[in-house]
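Can you read through this structure? Questions will come right after.
Removed: one protein chain of the complex. Kept in place: all other protein chains.
Let's look at chain A:
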Amino acid sequence: MICSMFSTMFLWFSGNTHTGKKMYISLLVFITFSVRSQDIRNTVGNIPMEWYKDYPHIGYDLEGKKIFKPIRNKDELDEFLDKMENPDYWRTVQDKMTGADIRLSDEQVDLVHRLQQGKFGDVNFNEYEPAIDFFSNEVMIHPVTNRPQDKRSFIPSLIEKEKVGKLVHAIKMGWIKPRRPKETTPQYYDLWAKEDPNSILGRHKMHVPAPKMKLPGHEESYNPPPEYLLSEEERLAWEQQDPEYRKLSFLPQKFACLRAVPAYSRFIHEQFERCLDLYLCPRQRKMRVNVNPEDLIPKLPKPKDLQPFPTTQSLVYRGHSSLVRSISISPSGQWLVSGSDDCTVRFWEVSTARCLKTVEVGGAVKGVAWNPNPSICLVAVSYDDTVVLLNPGLGDRLVCTATDQLISSYEEPEEVMDQSVQWAVAEGEGHEQGHRLILKHPKAVRQVTWHGKGDYLACVMPDNGSSLQVVIHQVSKRRTQNPFRKNKGLVQCVSFHPIRPYFFVATQRYVRVYNLIKQELTKKLMANCKWISSMAIHPGGDNVICGSYDCRLAWFDLDLSTKPYKVLRHHKKALRSVAYHRHYPLFASGSDDGSVIVCHGMVYNDLLQNPLIVPVKVLKGHTITHDLGVLDVTFHPTQPWVFSSGADGTVRLFT
């Protein structure tokens, strides 16, 4: 009975081939124990049997009595021996529910084999029985089922009603637009919409047709109307005219018939000209590259970021009655000296513009220079052919008296050298005014400049024909030297190198740098300008600026080249003076247009970085008199202030 039940079950499962294998195993267990004994059926159900692992029993039978595990004392060795010796070992399985070993019968083994092969468990089952089609494509007279139609097929669907309701609501709310009118206008893509109209036109513009020949007119006819024929005077005029300016290149002629027309003598010539026209005519228009002029300007920092620099006029030092040619400031920055054409030298207090002292000299003052050594109080003043060393008596009293002592302690050397310059000690009234030493030169002295140590003084006497243009005086020994034997051009100005023993001499076109120790020419700077007017040496000593009468300011970097590193053309008129600041990265230039231009000139210690030059301020204040504006500029030694002296007889301080 059980077996027949199984067979139906197998039949039931055979359709499901994937889950088949698992089913067989659990069925197998079921089969075995049901075959062996109905009475010791375990009632614990399908639970993991390891729950009973630690108990002596394995479950309960139908009566509720414990089913005890069979006594097992087999170890691995016994198992192995059993495997080796027991011929039925392969068909012995353990019943998990009872723990007992079961030996499978032949039928059971056969069943397992069949199931493993995927066959039906029932031997008698024929899986290839002829099929009977229940449903076919042929329409049958009778329906398969004779079921009457449902009621719901006659009543409206609630789900559909709900769906329709939703759609209607959406239409009402405007979320869905039914029957949107179709756009009747055709959609075209404008192929050329994005194209630059200029470019396509440009392509057409580019085309330059060959020049056309002039069409023949009546005058070229063999039988022109009489008004086209030239009269005698016209013919003469035509003949006298230059062939280039003739209106017609031939004389119209009248012939009786075409046969009488001779060969055209200028035919080859005209054809050649026509070929030349075709050959030489322009065929393409050249487009110039559009460059924004703004892009060509170099990127410079804003002047605002380069402060401090002088911006406003603060003080005006009034008192001179004629143009102030030269100014110089004391090394402490407390006093200013100015020399003017009214034959006076004035000493000013910088902070109040008070004139503390006026010294009269015998001529229009061309140059003044304050001794840069703070322990000597001397001012060199040049007028006519004389250089006077003044002791203004300003500043520290001890320094002033020490300077006087230094000058008076001079002892005459035994052998008197023949010098071109006479040294004399000032006496009498001049001495009371402050004159200490008077140096008479053979020619008019234009410029005086001190060496940084304050002992040497260079004077310039411009003269084109002589070799005696520059002299260097040694004040402590009252000696004069002429450093140059040859005349190399009109000397404009000279300057000492601030640190090293170099000497800069500016002639009209060139600046020559001499080594004073080796006594040789080291460098020759080409200023690229017509006439140098002034020169200043950077306190570091490696940069030089030159102002020129042709409105240019040239900056030389001596490490870079002998040509100007930069040429500034900001002034409208000739430059008269240039100056560097001792500490701040500033330089200034004064010009005949009455303005002082202050520039930021940063020199970097890094050799690879070029100096940064930015014009920062135009300072105006001087009035132009006799076509002269600013004559001299100089910086305050410690503050970012610039002084300028002008032809209007004033000195101005810009801070």
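Quick note on the criterion: a residue touches a chain if its C-beta (ideal position, glycine included) is under 8 Å from a C-beta of that chain, and two chains touch if they have at least 3 such contacts; residues count from 1.
The rule we apply is simple: contacts and distances are computed from a predicted model.
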Given that one chain of this complex has been left out, which of "NOP14 nucleolar protein homolog (yeast)", "Integrator complex subunit 11", "Tetraspanin" or "Ribosome biogenesis protein WDR12" is its protein name according to UniProt?
"Ribosome biogenesis protein WDR12"
Option from A:92, A:271, A:314 or A:420 whose C-beta touches the chain left out
A:314
With respect to the chain omitted from the figure, which of A:419, A:625 or A:639 is a touching residue?
A:639
In the complete assembly, which of A:249, A:352 or A:401 touches the absent chain?
A:352
By the document's definition of touch, the residue of A:108, A:223 or A:334 touching the omitted chain is A:334
Please give every residue of chain A in contact with the chain that is not shown.
308, 314-315, 332, 334, 351-354, 356, 395-398, 638-639, 655
